[in-house]
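The structure appears right after this line, and notes come after that.
In this view, the complex is presented without one of its protein chains, the others remaining in place.
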Amino acid sequence: MDGWAFVGIFVVVGAALLSVPLILAALLAPRKPNPIKSETYECGIETYGDTRVQFKAQYYVYALMFAIFDIETIFLLPWAIAYQGFRTIFPLLEMIVFILILVGGLAYAWRKGALEWL
Amino acid sequence: MTLTHIIFIVFAAITLLSALFCVTTRNMFHAALYLVISLFGVAATFAMLDASFLAAAQLIVYVGAVAILIIFAVMLTRGGAGSLPAKQQFNTQAGLAAVVTVVTLFILLRVVPFFNYPVQVAAVPIDIVEQLGQALVGDFVLPFEVASVLLLAALIGAIYIARERRKGEEVEEG
Amino acid sequence: MPQIPGNDILIALATWLRQWLLTIGLDPASIDILMAVIRALLLGTLALLVFMLITWLERKVVARIQDRIGPNLAGPWGLLQPIADGIKAITKEDTTPDGADVTIFNASPIVAGVAALLVYAVIPFGPNPGGDCAGTPCGPLTGTDMSIGLFYILAVGAVSLIAVLMAGWSSNNKYALLGSFRAVAELLSYEVPQVLSITAMVMIAGTMNMTRLVEVQSVPFIFPLFVTALVFFISGIAESGRSPFDLVEAESEIVAGYHIEYSGMKFSLFFLGEFVHAFAVCAVVTTVFLNGWVGPFSFVPPWIWFFIKSFAVFFVMMWIKFTMPRFRIDQLMAFNWKFLVPVSLVNLLVLAVLDTVLRMMGLGRAANPWVWGLILFAANLLMLFIALWALGRAARRTRSTERRIVARMDDVTPAAPVTAASAPAAGN
Partner (left out) sequence: MAIPLSWYLIVAAVLFCIGIYGVLARRNAVGILMGVELMLNAVNINLVAFWRYLNPTDVSGQAFALFVLVVAAAEAVVGLALIISVYRNRGDIDAENINLLKQ
């Protein structure tokens, strides 16, 4: 399974290793909660309003640009692995076209100011 | 019943149960996290099918990108709370939907798994990713370039729709 | 003891252990699983030890940079300081805020820590000695020799984003939520140049397997892939949330970011995740660009070379951390999307074209690695020069715009006449 089995084991072992100090802390650390202590921190003042405030959509714009470029890479990587084996320049040209189309997207975002932190 | 079977069943159970929670839980953030777990299970299934590259791609695209997009969307729409805080999560046709689902499931389970497929036992080529790369610029070059155009269209469209105009309305600082 | 393949003490120990397990009558399949568990335990412990060491090292180095002494009370040269910190973290009270989503709140530090640890699974610390280790073929000195190693590193990097969002959302705190949004926006933005530079590496190396990546480096890839290495290193620093990209926890702006409500050991796990990730970036840089475990003097084990190189890279990271002021969030985003991403795209295209041209002229890597490497290095330097020139111009323009805006805000009559339309436009 190409090493994924080890990754599975490593996840379990890693989580166990990291849980050891957490369990130790749960056993050793003092635990005296009181209403003031467990209040949500907001620089000393009482919290006001709903926590889940409205965020601006700019965050989503960054996320979607990331998603698009991520998927682009999923396509680029198999090509990149095969790259050293290509004997003609057509694969290279096809790849350049592929990248340039997406560069068009980046240029559009730039022109429209979608990359600006508002 | 070997170890492989048990592992498969465990991952299948994780995938399906968290998918079920994903479509039924009320809290949309929890639903998104259940979706992440379910997609993890799918990635594990890919790994068990020796599709190493696809398993990692599944993690990157779904856990890394789509899940983040969904969680952002949940937060940007304030968990879909809308105007009424305790709104019903299922629509009026939920009963009908359940019937449709069960019928579909019944048909699928009757038909799909028991067809006699010409199963071929062969090892996966070691250079499968390289072959994939060659296929992308060989046999699949047209879909490959069309995918690029699709991504461009999605990028431009989504930016156009989602962006706030500079003189935005009631946008709180965040 | 039989012939030890590779003359490496660690491989000899593993071979001996496997043989002993065979003699006590375990079947090979369960030995494989047991050996994998032991390997995982060793790797995890190694990562934690390195974490403790680099927290100490970092404090010593920052102290020297700031003309102080640093920790010097706990043990010789303060070497026991990490242990003291650990005891402190364990015995601190752990508070959970009101209205927190407890399950997610408790799970997210572990997710963050494990996601950072997972990178170590594919780091090769030594070569594949070949030959036979107690009945099975010896593998290289690595957790698992995955064929898609580099891609796997990208994939597990995605998981830490989820941990950040989990922490921020479940804390029921506005600062935490805001911090997690900012952190995720930063982390995912910097993942774009990272994946693009990984594509360039894979293209030149022709493989994603970490061991193969070292083996194909007939010339250290830092030369032919200089710009790629820089982009990868910078985005790696940003990915691990270290200064000057530490907006993730910008104390002066959003208090402490997404882990504001965490205390005691849970907070330490986030801290651990950051450091482990930072060192993992150094290890990957060492593997991919600095020829990994390869070094002169055959009596020095390869993993010693590996750690020497990794710590050298980590030293550069600390140096950057303690000499640079923090970016502002808009500068951070602009630096990524308007500089790093275009640079890495251009770099990818230039490398692809140049390498093909060189190969067709008979000057490819197969023919003469050093000629090939130096030609690409020259091209890299040219790219870097042009990129820095463009960056400098953009920075000067932005700064003059900002100065004019500030002047307009300070004074009713600005020094230079500025129209409302021209000022924001110049910033683009």
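Just a few scattered comments:
Should a chain be cited, it is by its letter among A, B and C, assigned in written order, with residues numbered from 1 in that chain.
Keep in mind that, in the parts below, a residue touches a chain if its C-beta (ideal position, glycine included) is under 8 Å from a C-beta of that chain, and two chains touch if they have at least 3 such contacts.
Because the structure is a prediction, the values reported are computed rather than measured.
In the entire assembly, the chain absent from the figure touches the shown chains A, B. Along chain A, the points of touch with the absent chain fall at residues 57, 60, 64, 67-68, 70-71, 74-75. Residue-level contact of chain B with the missing chain is found at 2, 4-5, 8, 12, 15-16, 19-20, 22-23, 28, 31-32, 35, 38-39, 42, 45-46, 48-51, 53-54, 57-58, 61-62, 65-66, 69-70, 72-74, 76-77, 80, 82-83, 87-94, 96-98, 100-102, 104-105, 108-109, 112-114, 117-125, 128, 131-132, 135-136, 139-140, 143, 147, 150-151, 153-155, 157-159, 161-162, 164, 169.
In the analysis below, only the chains that are shown with their structure count from here on.
Taken pairwise by the contact criterion, the protein chains are fully connected, each one touching every other.
With every chain reduced to the mean of its CA atoms, the largest distance from chain B is reached by C. The interface with the greater count of contacting C-beta pairs, when B-C is set against A-C, is A-C. Chain geometry summary: the mean Cα position of chain A and that of chain B are 16 Å apart. Computed centre separation for the pair chain B/chain C is 28 angstrom, with centres defined by C-alpha atoms. Chain geometry summary: the mean Cα position of chain A and that of chain C are 14 Å apart.
Among all residues of chain C, those that touch two or more other chains are 146-148, 151-152, 154, 169, 177, 181, 184, 188, 191, 208. Looking at chain A, residues 2-4, 52-53, 55, 59, 63, 65-66, 70, 73, 77, 79-81, 83, 85-86, 95, 109 sit in touch with two or more other chains.
Those residues of chain C lying in contact with chain A across their complex are 33, 36-37, 39-41, 43-45, 48, 86, 89-99, 109-110, 113-114, 117-118, 121-122, 143-148, 151-152, 154, 169, 171-175, 177, 181, 184-185, 188-189, 191-192, 195-196, 198-200, 202-203, 206-208, 255, 260-261, 264-266, 268-269, 272, 329-330, 333-334, 337-338, 341-342, 345, 348-349, 352-353, 355-356, 427-428. Interface of chain A with chain B (complex): residues 1-4, 8, 50, 52-61, 63-68, 70-75, 77-83, 85-86, 90-91, 94-95, 97-98, 101-102, 104-105, 108-109, 112, 114, 118. If you check the complex, the residues on chain B that touch chain C are 29, 33, 36, 52-53, 55-57, 59-60, 63-65, 67-68, 71-72, 75, 126, 129, 174.
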